[in-house]
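To start, the structure itself, in structure tokens.
Every protein chain but one is kept in place in this view of the complex.
In this document, chain identifiers A and B correspond to the written order of the chains, with residue numbering beginning at 1 in each.
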Amino acid sequence: MSYIQFQNIHKSFGSNEVLKDINLSVEQGQLITLLGPSGCGKSTLLRCLAGLEDVTAGQIFLNGENITGKSPKERKMGMVFQQYSLFPNLNVYENIAFGLKMKKLAKDKIDKRVKEMVLMVDLIGKEHEYPYQLSGGQQQRVALARSIATEPQVLLLDEPLSAIDAKLRKELQTRIRQINRQLGITTIFVTHDQDEAMILSDVIHLFHGGKIEQSGKPTELYTSPKTKFAASFIGSYNILSGSDFGKIIGEERNAQKNFAIRPETFTVSPNPLPFTEGCHHFHAIVESHISHGNVLRYTLCTNGVSFHVDVLFRSFQLFEIGQKLYLSVEKKNCLEI
Amino acid sequence: MKREKSSSILIVVICIYLILPLLLTFFYSMFQQWNDILPSGFTTQYYQQLFADSRFLSALVRTVLISVFPIFICTVIVLLAMYVVIVYLPGLDRIMQVLCMIPYAIQGIILAVGILSLYVDAPEPFSNRVFMLTATYCVMILPYMYQSIKNNLNAVNAPRLLETAQILGAGKLRAFFSIIVPNILSSIVISMILSASMIFGDFVIVNTIGGSYFETAQMYLYKMLAQSGQLSSALIVLLFVTTLLISVGAMALKSKNKSSER
Partner (left out) sequence: MVNKKPKLYLLALAPFSLLVLFFEIAPLLMVIVRSFMPEGRIGFTLEHYISIFSKKLYQQAVWNSVLVSVVSALAGIAIAFFAAKSVRSVGRRMKNFFISVLNMTSNFAGIPLAFAYIILLGNVGVLIMIGKKYGFSALAGFNLYSLVGLMFTYVYFQVPLATLLLIPAFNGVHPQWRESVELLGGNGLTFWYRVGIPNLLPSILGTLGVLFANSLAAYATAYALLQNNFSLLPIRLQEQFTGDVTQHKEFGSALAVVLMLLMVLAIGINNYILKKNRGLQY
């Protein structure tokens, strides 16, 4: 059995079924992400694991032990929320020490541990400040320190970086990854940001409508989405109906199927490309272009079908609107879903 | 600007309208005679008389006691009840809200008369006037204490704080009283103080229930009206200054609170 095991989890709020037969396992020491749009149930699953919600049906196992029905206190997990949730009446030191106090540790042990934590999250000198005196990023670091001070077996993070600005987010992502690696704490991260999921995770579980749509390593999920939803959520796939795809490549395709192609897998040239085995060849007209910094995204049109292509901005060569371009794409990069 | 000038004038006029009665009362207490338009005979004798009157002093003491006691009781009662509602039975919140709003509809004379007629012949301790009075005041300030505590619990996002504390290993009781309560305490104190000034200024309830058993400052004042105008006005000024100090204290606490929150 895996370190954490969810078996046949169902959760309903009244008549609203939020989790539908979830089966999921997590290995010890992994950092896994529950990814999905708002309302898909990922936060609920996390809260069920923490003991903050009861499951309607199913079991949860931690290290072989059935923890379904146990109180949060008994589960000994750490949790970080989106809104930090620091205790406003306690300063940084006291917030971090709180869990240790609950465990009734000796004063000097608490002191030692808190100092370790403060060092780990880089907040030396701020121990006596109160939450209202700290920035958002600092508060989240305190929340992080507080949650791992008690050496929990599992660390849960519920969209912890959504309220933090972009640059700081990168730092904190690195920090969380470090904590997972250095301390070996099994970590479960919930987010709706696919970039974040890709950066952090060993395994991603994509949620959709209360079910797990697809699970896998980040690159797996990125290169091989199995459903239309997965392709639309991860990366910036072109999702084309069978007939549209057929119009682009000039061959008939099954209209019932969809085809997903990553925009960066096209080879583009203003001049005709030499024929390569295993590729589709066609041409298109430039409709528009947008610069994403180091990547240029072109919207092209073939036979009335629009799609987009990403090109690394290597030289100053910018294709113009109305220009005719020649493209090729490997057949294996056109995923049938 | 034209608009600004006429607005200022209006505000000044209204201020005069509001302050004038207060000012007149104050002057009345400082002069021996006021038969014509202007008074004559400046003196502080009336204030001296008041403080020398033991009946007044005991009435004042009673007023202070009865203003303070019910507030603490009511606060504890509401906090305990809110603890259960927030932690265990959130469904009861609606009922509690209705129950705490009813006193607003039966305020003053209805409440006083209802309680008196019900318990005046009942066995002790219910028929004890002070007991009745304390309980009545608790009910009178219930809407204000409840609303204040509720708003503050919402402001600190109590359910989330409770969850966090529980995850860190605190029991439910401990979480509520060592995390939630300290955070809402300073705001509760403000409502407690304002409730105190409400009880301080009450006449109808204490006159009905307290009657001759428990004379407070307001009742003493009423009796004084028939005796001496100057003594009455001196008393009014004293009482007013007291409530003013209480309110100012509350405002000061409030701004101190605000400055310590971002």
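Basically, a contact is a pair of C-beta atoms (placed from the backbone, for glycine too) under 8 Å apart; a residue touches a chain by one contact, two chains touch by 3 or more.
Please read all numbers here as calculations on a predicted model, not as lab measurements.
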item	value
Neighbouring displayed chains - absent chain, whole complex	B
Hidden-chain contact residue, picked from the options B:57, B:102 or B:155	B:102
Selected from B:80, B:155 or B:252 as touching the chain missing from the view	B:80
Hidden partner chain, residues of chain B it touches	1, 3-4, 6-8, 10-11, 14-15, 17-22, 24-25, 28, 34-37, 76-78, 80-81, 83-84, 87-88, 96, 99, 102-111, 113-118, 126, 135-136, 138-139, 142, 172-173, 197, 201-204, 208, 211, 218, 221-222, 225, 229, 232-233, 236, 239-240, 243-244, 247, 251
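Quick note on the criterion: only the chains that are shown with their structure count from here on.
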item	value
Where chain A and chain B are represented by their mean Cα positions, the distance between them in whole Å	54
Residues of chain B touching chain A in the complex	156-157, 160-161, 163-171, 174, 179, 182-183, 260-262
Chain B partner contacts - residues on chain A that touch it in the complex	50-52, 71-73, 76-79, 81, 83, 85, 87-89, 98-99, 102-103, 132, 146-147, 150
